[in-house]
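For this depiction, one protein chain was excluded, whereas all remaining protein chains were kept in their positions.
And now, chain A:
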Amino acid sequence: MLKEYLTVSSIAGPLVLVKNIEEVKYGELAEIESITGEIRRGRVLEVSSDVALVQLFEESRGLDIFKSKVRFLGKGIELGVSPDMLGRIFDGLGKPIDASPRPISEKYIDVNGSPINPFARDYPDEFIQTGISAIDGMNPIVRGQKLPIFSGTGLPHNRLAAQIARQSRVLPGTTPKGGGVQEKFGVVFGAMGITFEEASFFISQFRETGAIERAVLFINLADDPAIERIATPRLALTTAEYFAFEKNMHILVILTDMTNYAEALREVSAARKEIPGRRGYPGYLYTDLATMYERAGRIKGKTGSITQIPVLTMPEDDKTHPIPDLTGYITEGQIILSRELQRRGIYPPIDVMPSLSRLKDKGIGPDKTREDHADLLNQLFACYARGREAKELAVILGEESLSEMDKVYLKFSDSFEEKFIQQAEFEKRDVLETLDLGWKLLSAFPASELSRVHEEYIQKYLKK
């Protein structure tokens, strides 16, 4: 029989202080029962000899000091997992919201996970074809990578994320690490504080393409309690780990929107009166984000993998804001969306220059995509960068004042944006098609300008 405490001494925001406690452990799960019998869950955030500070995962509305009962459950926060979770929709705390009963759990797993031993990790090097040239050609993703989308309000990051989820696959003809056994794919979707419309967009996308059969959705809407959002991504990742490393599936995790998550964390930190770091976010934001992002990856000897695509909206499109900044320091690159491209009607509005995929080098090349891929993408980057510089110059001095060569670069950068980056939302471009398109655009230059490409590839691929 668990002890029940009636000794709540204060409730402030999401924090509940319980006095005269015994044998309470740090990080333990607590249940708080209100007078009406409703049960809320929380976690012990700090414990001293006779006082425990509990952080609620749900709203504190309706709780009172004198009649609320608190029980400490003697375990961390756990999620019941089972294969039947596929195809289901849950709320931000893991309760089903799709009118079906709760699946019977095969086992319970601590949602906080444990760090993967770096020695046990396997290096991600299997190319994923998303069918999007700006990604496949310029910043390719590999299985087991964590690659966030840095976006801004009003930009089509959700459409892009859905397109990636819909189109991603491994190239046929390459031998996967599992040795070619029937590969199983899945999507785990964690939504924190997104609007009803955004959520229903994703759900209908998954339904229409049939992807829902192999997807698990955790949805915390904008009007759900903010504090729930702290648990949501952890539930999603725990589910992903279960399917990836116990059920040998290749899991794509989409987390949107991390900005809302970080704000919920800030709320708790402020309620605790902690010394704030930059912009009021707690000093441990980096560590906290890392404990989630680092749950992507591959493990030696296991066939499954977790690829993470977190989405975050940069406040005021500012890349140096703490959330994108700290995220960028943890993740293996980033895909940045540009408002300028969006205004010009280019979809997907991916700004390839500041975008980066750190793991691309081992995922491309002969046997993976094609031998010339690395050189080609370096050359495209260099030419596009110079073209953009020329464009800036043209704005100041007028196009006439550019040198002949700069004019070629300027023209190149425009056609690169319009032909290479731009594509339709339902267009799936094969990676070889993307590479050929790159060479076609490069044919605007004399071979002597292409210093980043090995001579042999120029001979082989550059068509005049």
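Going forward, contacts are C-beta pairs under 8 Å (C-beta built on N, C-alpha and C of every residue); 3 or more make two chains touch, one makes a residue touch a chain; residues count from 1.
Operating definition for what follows: contacts and distances are computed from a predicted model.
> As a check of understanding, state which of "V-type ATP synthase alpha chain", "Helix-turn-helix transcriptional regulator", "TRAP transporter large permease protein" or "Formate dehydrogenase subunit gamma" is the UniProt name of the chain not shown.
Answer from the UniProt record of the missing subunit chain: "V-type ATP synthase alpha chain".
> Check each of A:274, A:340 or A:414 against the chain that is not shown and name the one that touches it.
Touches the omitted chain: A:274.
> Return the single residue from A:59, A:106 or A:122 that touches the missing chain.
The missing chain is touched by A:122.
> Return the single residue from A:2, A:35, A:353 or A:424 that touches the missing chain.
A:353
> Using the touch definition from the top, which of A:221, A:271 or A:290 touches the missing chain?
A:290
> Would you mind spotting which of A:76, A:103, A:156 or A:315 touches the chain that isn't drawn?
Of the candidates A:76, A:103, A:156 or A:315, A:76 is in touch with the missing chain.
> Suppose we count only contacts with the excluded chain; which residues of chain A make the list?
Per the touch rule, chain A residues meeting the hidden chain are 23-28, 45-50, 76, 112-124, 144-145, 245, 274-278, 283-284, 286-287, 290-291, 293-295, 297, 299-300, 302, 319-320, 322, 325-326, 328-330, 332-334, 353-354, 356, 359, 361, 374, 378, 381-382, 385-386, 393, 396-397, 401, 403, 451-452.
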